[in-house]
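The structure that follows is given in the form of structure tokens.
One chain of protein is taken out of this complex; the other chains stay put.
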Amino acid sequence: MYSYIGKKIISSLITLLIVITVVFFMLRAIPGGPFTREKPLPEATRERLEEAYGLNEPIIMQYFIYLGNLAQGDLGPSFNQPAYTVNELLIEGIPQTAKIGGLAVIFIISLGIPLGVISALKSNTSIDYGVMIIATLGITVPSFVIGTLFILAARDISWMPVGGLDTPVAFIGPVVALSGYSLSFVARLTRSSMLEVLRQDYIRTARANGISEFKVIFKHALKNSLIPVTTYIGPMIAALMTGSFVIEKIFVINGIGKYFTESVQAQDYTLVIGVTIFYAAFYIFMVFLVDILYSVIDPRIKMEG
Amino acid sequence: MKKNRFDFLDSTQKLDKEQIRKSLTYWQDVWRRLRKNKLSILGLIGVVVVLLFATVGQLINPHGYDVQNRDFKNVPPSFEIYKIDDDMYVYLTEMYLLILVNEDGKLLDKFDSSHLDGDPITKIYNYRLLNEADEEIALVEIDFSYSTDPLKADENILYSINYKGIEYKETYDKVWNKSFLLGTDTVGRDLLSRVMYGTGISLTIAFVAAFINFFVGVLYGSFAGFFGGRTDNIMMRIVDIINSIPLLLYVILLMVVIKDSSFEAYVLDPIFGAGGLGTIIVALISVYWVGMARLVRGQVLSLKEQEYVLAARTIGVSNFKIVTKHLIPNALGPIIVTMTMMIPAAVFTEAFLSFIGLGISAPRSSLGTLTSAGAEIMQTYAYQLLVPAFVIAFMMLSFNFLGDGLRDALDPRLRKG
Partner (left out) sequence: MNNNMLEIKNLETSFFTHLGEVKAVRNISYDLKKGGILGVVGESGSGKSVTLLSVMRLIEEPGKIKNGEIFFDGVDLTKISDSEIQDIRGSEISMIFQDPMTSINPVFTIQNQMVEVIRRHMRISKELAIEEANDINNINKREKVLEDIEKGLRRKLNKQEALKRAIDYLGLVGIPEPEIRIKQYPHQFSGGMRQRVLIAMALSCEPKLLIADEPTTALDVTIQAQILDLLKKIQKELGTSIVFITHDLGVIAELCENVVVMYGGMVMEKGTVNEIFYSPQHPYTQGLHQSIPKNITGKKERLIPIEGSPPDLMDPPKGCPFSPRCKHAMQICIEEAAPLTKITESQYSACWLQDKNAPNVEGFTKSGGVK
């Protein structure tokens, strides 16, 4: 078990290093280099940048310097907002993003799984059709459409703010729009996996042993049908992360998603690379956690290295 | 009689009991099952409608997607008109521009209000209709004092229109815009044309990306699966690494790198036309093939052990031939489903990129750029958001229904009754 986790950690770190390397050289591949394009830089920034990244060094040295800084947790100054370092911007943005992201995860799991189960148990009734129609819409209507429609609707509701995160109700819009896709996906996945599990032989065995229908569903069937749902959690985190780019923009939330989109639009390379690395590290870490969760739910997954 | 009933039957009498089931070819069978699924047929119809909309639609529609009608900016698909004379109807836009229309809702001309001649105290402003020679042929005064003047505050209107000394407070009718069926955008381009053109661009991106992804993914996946062992290990490790962060992040990074670079200027734009269409396609195909590669590899691995492949090997058929002649056709079902799903995914990604400012640039449009432009002004001109958003949702829904239906129809586990 420990060696399994150890191996996972090492392979996660290697992956992260490769991602950093690829991102680094990708941005360096821009003709003229990231800090010398189009807009002339303020002298102070240029000096700081050159000092921080040793831009006068050969590219391979720059890479190691960047890694060295990174190892100390330093992502360098922002290219467009020289007064701030990338770290400062991240620290400012993360709590906002984490709040809506965390709420979205809770919302998705606490609503998506029950909806899927209900749909499966009432399969081919009007309840099932209703849930599945909404779930299909949730998957097919992009989050930015849901978000903007929400704002359109909210302008006629006096107590519903159309942006920011200042009151508790202000969370409704961003969380709903951000969760839409994954919530629908989880509901659909739970439903189909529940239906599949209910057809399994071991469910018939449980029934043949007189286990009550309640326990058959909520003990025997539910745990099995959650296995595929667990495997979706990784992609779900990815969907929420990238989803927050537009949600934060639409709802005017100062999270890292917004910094990322702004940095992309403003071509603030240090910020782009910093946020990307943060995202990659976070994602790899979450996938690692999901892996462990997965092996807890499904005993057939071997934990031996 | 009784005796007869105990006579033995001869063999012909028995045979007609046996049912002869017509044997269908694979594709007939798939089509038969697809047809049974109402939702997927709806999806198929939806896909055809979208394709026609983007192709034939553009040919029929009289307006060009990039023609700016400066007189008619932000005119919605339907509006309220005032009748101010026999055969004279006007419509005041949200931007307080006065437009001369006919009774049916055809836009005729714009009143001149460029000099803002009016009285800021009484809030009565003049709008002049000019002829070709810039001579005034009609003067309309609009009284905007209703919202500010306490004496008039109880009247539930924002302004009144005065023409030839008569004050018109009530609208005459609500009419559909006959000149521009879905209205115009901020610079007066016909929204319908732009949406048709944008749908075409989005579909082009999606189809080109899906097609190239298909090729790269299938080649990569089938070779990894076919050669197995070390080759497979290394090839799949690469896929794992690419997959280890959300693919959209790479796409965004690639967009940042390629956009405005000389690669875009000298290689992509000459092929795909200006505006960064090629950049989006290249960014999309750089990473999205990995899903297809994984899938094909899995299929190939399981098919590889099957007898006909072993047989082909034994008689010395070349590896390449086995992959192209045997394995790929057999893995076709899931590949087609993935392709169907890749198209809406690419449309979505394009829209997403536009939304964060990486879309293709004007005057070309895509569903993404239209939605994102619409979102900026949705508080005033909701239709400019709703129209492209609806098309995206419609398209996603259609492709998803079709894809779901195909998945069921192609699923070999269900290939029975």
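Chains: A and B, in written order; residue numbering restarts at 1 for each.
As a convention for this text, contacts are C-beta pairs under 8 Å (C-beta built on N, C-alpha and C of every residue); 3 or more make two chains touch, one makes a residue touch a chain.
Everything numeric in this text was worked out from a predicted model, so none of it was measured.
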Options A:Thr21, A:Ser110, A:Thr167 or A:Ser212, residue touching the unrepresented chain: A:Ser212
Subunit A, residues in touch with the chain not shown (by the definition above): 200-213, 215, 220, 223-224, 227, 297-300
For subunit B, residues in touch with the removed chain: 2-9, 13-14, 17-19, 417
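Quick note on the criterion: only the chains that are shown with their structure count from here on.
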Complex contacts: residues of subunit B adjacent to subunit A: 240-241, 244-246, 248-249, 252-257, 261-262, 344, 348, 351-352, 355-358, 371-372, 374-375, 378-379, 382, 385, 389, 392-393, 396-397, 400-401
Parts of subunit A lying in touch with subunit B, wherever the complex brings them together: 15, 18-19, 23, 26-27, 29-31, 136-137, 139-142, 144-145, 148-149, 151-152, 155, 238-239, 241-242, 245-246, 249-250, 260-261, 264-265, 267, 269, 272, 276, 279-280, 283-284, 287
